[in-house]
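A quick write-up on the structure given underneath.
Note that one protein chain of the assembly has been removed; the remaining protein chains are unaltered in position.
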Amino acid sequence: MIVRDRPHGLALFFAMRGSVLPSILPALAVNVLFAGIVTVLHGEFLDHKIQVTTVPFSLIGLALAIFLGFRNSAAYDRYWEGRKLWGEMVHASRSWARGVMCYPTNHGEASAGPGRRSMVMTVAAMVHALRHQLRGTDARADLVRCLGDEAASQVVRRRNMPAALLQQAGQGLGAWLHSGQLDPQLAATMENRLAELTACAAGCERIASTPIPFAYTLLLHRTAYIYCFLLPFGLVDTLHGLTPLVVGLVAYTFFGLDALGDEIEDPFGTKLNHLPLDALCVTIETSLREALGEENLPAPPQAERYVLT
Amino acid sequence: MIVRDRPHGLALFFAMRGSVLPSILPALAVNVLFAGIVTVLHGEFLDHKIQVTTVPFSLIGLALAIFLGFRNSAAYDRYWEGRKLWGEMVHASRSWARGVMCYPTNHGEASAGPGRRSMVMTVAAMVHALRHQLRGTDARADLVRCLGDEAASQVVRRRNMPAALLQQAGQGLGAWLHSGQLDPQLAATMENRLAELTACAAGCERIASTPIPFAYTLLLHRTAYIYCFLLPFGLVDTLHGLTPLVVGLVAYTFFGLDALGDEIEDPFGTKLNHLPLDALCVTIETSLREALGEENLPAPPQAERYVLT
Amino acid sequence: MIVRDRPHGLALFFAMRGSVLPSILPALAVNVLFAGIVTVLHGEFLDHKIQVTTVPFSLIGLALAIFLGFRNSAAYDRYWEGRKLWGEMVHASRSWARGVMCYPTNHGEASAGPGRRSMVMTVAAMVHALRHQLRGTDARADLVRCLGDEAASQVVRRRNMPAALLQQAGQGLGAWLHSGQLDPQLAATMENRLAELTACAAGCERIASTPIPFAYTLLLHRTAYIYCFLLPFGLVDTLHGLTPLVVGLVAYTFFGLDALGDEIEDPFGTKLNHLPLDALCVTIETSLREALGEENLPAPPQAERYVLT
Amino acid sequence: MIVRDRPHGLALFFAMRGSVLPSILPALAVNVLFAGIVTVLHGEFLDHKIQVTTVPFSLIGLALAIFLGFRNSAAYDRYWEGRKLWGEMVHASRSWARGVMCYPTNHGEASAGPGRRSMVMTVAAMVHALRHQLRGTDARADLVRCLGDEAASQVVRRRNMPAALLQQAGQGLGAWLHSGQLDPQLAATMENRLAELTACAAGCERIASTPIPFAYTLLLHRTAYIYCFLLPFGLVDTLHGLTPLVVGLVAYTFFGLDALGDEIEDPFGTKLNHLPLDALCVTIETSLREALGEENLPAPPQAERYVLT
Partner (left out) sequence: MIVRDRPHGLALFFAMRGSVLPSILPALAVNVLFAGIVTVLHGEFLDHKIQVTTVPFSLIGLALAIFLGFRNSAAYDRYWEGRKLWGEMVHASRSWARGVMCYPTNHGEASAGPGRRSMVMTVAAMVHALRHQLRGTDARADLVRCLGDEAASQVVRRRNMPAALLQQAGQGLGAWLHSGQLDPQLAATMENRLAELTACAAGCERIASTPIPFAYTLLLHRTAYIYCFLLPFGLVDTLHGLTPLVVGLVAYTFFGLDALGDEIEDPFGTKLNHLPLDALCVTIETSLREALGEENLPAPPQAERYVLT
């Protein structure tokens, strides 16, 4: 995620980090070059003048506007829903920690079921495991830090690690419940926190595994490309030498919107405009460690060259 | 569901799988042919010149834009709500499994009520039954795999199989509760999971049985067709020979959007852009089997030629 | 509700059932006739040429587009919210039935409180009562079928029958609770189902009693009418004899959208595009009877000439 | 709230009650008069011809369309959320009444805690108190009717009357709980109803105290006014004598949309298009009295000259 204030004045036009410009540059260059050729030939190919009035552009533009507006909203909704799910994990894990620290009775803690620290860190490990699952990276190091070597080894063999860790937390809860350390009512409340975390994990899987229907993407790309490559024929007779410039501007906004939708539609990756899952995991782990009363908390995540990963 | 990266460059124009092009090809061909005839005749029929300016197109285009935008959103919302409901079934079933594995006491399990495995697999069977109900296919094979032959035979005779299976799970819960194996508070929490699954099933039925009001579909189809078939008369005088091409492009986007809405409006079918219910059911069953501690889990569902069913 | 596949080809233009055409025909006919008169007179009244350029149409069209788009969405949201509320009644009533069948202990059932069948059928009666209240029809026959003659007579004297029936179900729950047949925790869970049904009933009342603010409807109707009746003056000089046709097309889409909003804004009536409350009630009653173990279930509701009431 | 069917034909143009016309008449008259002066002078002031093409209108019109559409939706969302909150109060109060009537045991009712009637009427009083708070009117008469003279006197001295009444209901609940008349589980369920009512009251306060950001309103008003007062210069050369008429029509729709947003943005007042809080309070009180078994219920609220207050 890019974290910076809005650049002002001319700096606005030279900000590259976080811009979609790099990813659309090839298509944009081809398009402008094509517009240049059309301008030089005055729209004539093989002695045949290809003349398109502006009428088709407003007609196709109508459909294009519907597409771009729709896809834009759909992609951003996915981005924001992804962020909301991680925000829910922030508070569900904090409420879980509060429950672990406040509601079981103290006596007998050593004798039955897991310790409080272990219960809290299991949830911290679950959050890391979900992040690694979404990004296809290796969760082992984070799991070892949270759970210790042995427990981590058992977890990494499971196919769905977040679910396995939540089940482990549930087993701890069951042990506390059966030994009488935790009132059934409060156990049920805490099970609801685990259910919320389960729901967040399933929600993230849903967003990651279900793209916007491919036919939309295809129809939108096709319409945008045809539109922008026809454009020089429609403009060359009135704009003459300015045609490539104007075509470039129009294509920049349309290709840019399109590419931006592609980028934020799947918000859990590691591109510049994706969600900062690393930072969110650090935040959650820090909160949980603070709830446990630890003193040496990790440093808050810092953006590096405007980017938080 | 189509699962593939966005094709680049010219490949973009030749991707057919998942495109709506095949389903609109007949109407599109007729429209372009008609535009060709109008072009050849210069808009004259029986020595009478039919001349339409572009004014009506921007007027009707206004209404058409409202329609297409509205229906597009409504159809996609249904698609995404369907996906969310299946996502909820993913987490409700996982939380159910966690409850079954963690909260009943062990003693006496053999003596009263069903075993844990049977309780978990009843929910797996329910998910398969719902899929078969939505797609109108035969649930028997999946039910036998999950429940055994005898139990499956009883279920298939019920009219609403998912509801019957959830009631069966509820009866198991009641047996555990009455025999004292499960605390009433935790039983209530687990009943809430069953209620969530009931809600998901009812939500899917709702989407499957209630289309977007027919009058909308009708008004939209009619407006789009009239618009595209009038178009050649409005363009022929300024575009001459390019008329069929431009009419084809405009009709492609309008008919395409329309057909896409038709396709994803009812997302539980087996068309290319529909939801991959088979894969989702395998995912759920695998999760539940892993929660039970099974080792030989089914392979994760794989897309075949970009398609996940 | 109209239940049919999309008609293809020319059949599309002759489908009348479910179309809004009948309800807008008078206004449409007057408008086209008026356009015909303007065409014949070439826009001259009393030797005075009334000439309107297309400029005002794009200006007013802007406001009209905002109106139509807004009202369209608002009306459809009401329709879909109405459908969702009935979908919630489907699952809340099924979960209620599961609760009644699974969680009270068997012993002493005859001695204290109502029987299970009576508890389930009270909710079936409530659903019918709500439908009759929303449509202003007589609930007596349905109540007698569900509750018996005597109990039905008591209910019909109440002003708010659904609330009275839910209170009756609550009293049964209280009786089970006080006699120790039902655990307080499960009783609370089942009371939550009654609260959901109460919420659905109140939601339906809300939609039925609160129209979209009248000033919107008024402003929209007025703008649409003025727009369509001014249109011939703006078109006659460029379209000549085609003016009535084009005016008719534009008016068809605008009046049609407007009339459709009027129709689905209040979705609980008995018009063709309204929700099929009769069928939904049969579905709910059938589900409940199946949960009770009854064998002779009512036939599933069938559309008659494409219409489900 | 205006409650009437849509007027047809010419009656549509003479319906004044509920129309925004009266509130925009001054600005509209000034605008039309100004357009008349511009028409008479042919756009010339001090021998200088002020000529504006239609280009700026489509450019500013773009921004105006975004504004009007956005503000329209935001204002209607506030209106509808306000209605939803009151709908939630309808069902939360009914579920509260069901709880009071069904779940406490009868024995000892006289000896500990408040009577059932007092518990139910406290919530009726809370609803009235919220309405009076939102409208800035005097709650005393309604409180006396619901609670009696003495209790009402104590309540009116509190700053936040609805919160005080809900706390009073909570104290009754606590008394029933501590005396063993009500199971803790059911007490918790009923406390959740009180929490819902607290949430509704806070939601209404939120809408009443937080307008749409003032800068939006300002920017929208300014743009709409500049647009409509520049319009005559853009139209006078092509429309001549029809200029004031067309300016009046455009201004009517733009000023009307704007004024309508102003009106329904704060939906708890007593203007014609505001929510009928009086009627809703009568509905709630009637429901609660019927739940108590009272026979002489108040008459249902009736619209007077199409208006429900």
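Remarks
Note that the chains take the letters A, B, C and D in the order they are written out, and that residue 1 is the start of every chain.
Keep in mind that, in the parts below, a contact is a pair of C-beta atoms (placed from the backbone, for glycine too) under 8 Å apart; a residue touches a chain by one contact, two chains touch by 3 or more.
This structure is a prediction, so every number in the text was calculated from the model and none was measured.
When the omitted chain is restored, the residue from A:95, A:118, A:171 or A:309 that touches it is A:95. Seen from chain D, the chain kept out of the figure touches residues 50-53, 55-56, 58-60, 62-67, 69-70, 74, 158-160, 163-164, 166-167, 170-171, 173-174, 177-178, 184-185, 187-188, 191-192, 194-195, 198-199, 201-203, 205-206, 210-211, 213-219, 221-223, 225-226, 262. Those residues of chain A that touch the chain absent from the view are 1-4, 6, 12-13, 15, 18-20, 54, 57-58, 61, 64-65, 68-69, 72-73, 76, 79, 83-84, 87-88, 90-91, 94-95, 97-99, 101-103, 105, 183-186, 188-189, 193, 231, 234-235, 238-239, 242, 246, 249-250, 253-254, 256-257, 260, 263-264, 272-273, 275, 286-287, 290-291, 297, 306.
Following the convention adopted for this analysis, only the chains that are shown with their structure count from here on.
When the CA atoms of chain A are superposed on chain D, the rotation angle comes to 145 degrees (nearest 5). In a homomeric contact, the two copies may use the same or different surfaces; for chain B and chain C, under half of the interface residue numbers are shared, pointing to different surfaces. Taking each chain's centre as the average of its CA atoms, chain A and chain B sit 24 Å apart. With touch defined as above, residues shared between interfaces to two or more other chains in chain C number as follows: 58, 64-65, 69, 184-185, 188. Interchain contacts link the chains end to end along an open line, per the touch definition above.
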